[in-house]
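Every protein chain but one is kept in place in this view of the complex.
For reference, chains read A and B in written order, and residue numbers begin at 1 within each chain.
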């Protein structure tokens, strides 16, 4: 594999899931594969799970991780073509990406959306600029519109915990006070579309995700109906997509409760705001998979790095 | 050993000191013990010595250290039970600690006190939350009320430099312009109580430490009397304990001078403000042990990590 920028870079999700499970059983089996190779982790935004799990994944493969918070450790990066750089940005992505490629065998990048400029965000200009100007493989650690390491993690976790061949999986919107990206929801939808699951999305009217991503997936505005007989309830807030980046709904009735959840397993990418997105009883209860999801982030990242390392010349 | 959160986790300080000295002689003797193990260093506050010495200790044991400045690299952590998280904190310690435990074999935490809420500080809610919600061992890199890595260091340093079997050790308060924690002083008191030393604490009236910690240790408000025949003078400022966290005294007469010190060895955990806490002549003189103390931080941390690694299943 060259880059891992989208869940669509996965050809056969079932075989990836099996490979990830094998890595999880023997995480140090490929300790020599990444020897003398560096992974550059570039953060334009905050990170906890991704920061730690991707480093752990690299270490499991014998790689040397080098972490950099782009704005805190260096300076503003310019992405515009032809810009006269007399403002706040000190280095163009053309140089930055090419230069980091001199020191790192793989570059992993986190760059969140503006949530104010839909066109810019959907163009994935940061991630795509790295792909364009770097000379080494790029891994998406959450971009403007996708979080494919998380979605691979989620697919692994569902596969591990499924009690039936074709489980029912529900993606539910939940309320939040801040404007959050669509990336996790988008990639989760795309992952579920590749899996053999009965998939339903539920959210308030007017809170639809990008129709190009949703495609033929079922949407039900009635959360209670959507949750019926669910095996997995995956919860995530996102800001409005139509009135882009706005918080138009904070209806607490959409919060996930133990009662609503029933016997379904609860999933969330974390961080999660307790008693706003989901009540304590769910997270503290036996049906929560969130910590195991977090654990699986290591093996999703490790699988991606392994596949890239195997194809490095 | 499971956790190292307090100097009271040391059963036999004499045997620990001997073990630390052996490590110092041969710091790479256990290079395989930590192989393929990660140490997560989580900093809620600034750090120089602890940051570097704990990493060095981990490297000496073959571990991979992963450093994270919690607020800068990630986001605010919520510690309250049952909180509706619609404020500034984005992740609950219940998730944060459990998640970091998925990537790190040992978690080391630095979290200073509020110095405004005595009850909260004395509850050690940050450190104890990590112990409660993490599934791996926790090491205290200075908490609200204790700094046991420093105190172990100090015990080692006194043992190395003692010229008689039962040296006289004085802990002296010194003036500072900012409100400082009681953690270093507290743990030092507790360490000295475990050692075979003649121990005296001196500070201005009204500046007593927590009486539960001081216990039967001798307190003398007269610094000159206290220093008489001292072999070691350990200096540290702390803010007022009774009128909690206030700076009620900055009397320069309490500053440590070469004259006051006499032949005693000078100790301080560092950082130290020159000519406020102690005059240049002391730090630049032959009786200062502060750099050797800093050196011993590595072996104190290494001993703690070694003991924890040996007990990891």
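One rule holds in what follows: a residue touches a chain if its C-beta (ideal position, glycine included) is under 8 Å from a C-beta of that chain, and two chains touch if they have at least 3 such contacts.
A quick note: this is a predicted structure, and the numbers were derived from the prediction, not measured.
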Contact residue for the chain not shown (choose from B:49, B:125, B:182 or B:260): B:49
Of A:40, A:113 or A:271, the residue in touch with the unshown chain: A:40
Residues of chain B in contact with the chain not shown: 28, 31, 43, 46-49, 51-53, 55-56, 59-60, 69, 72, 177, 270-276, 280, 283-284, 290-291, 294-295, 297-298
Interface with the unshown chain - residue positions in chain A: 36, 38, 40, 64, 66, 68, 72-75, 78, 82-86, 90-92, 94-96, 98-100, 102-104
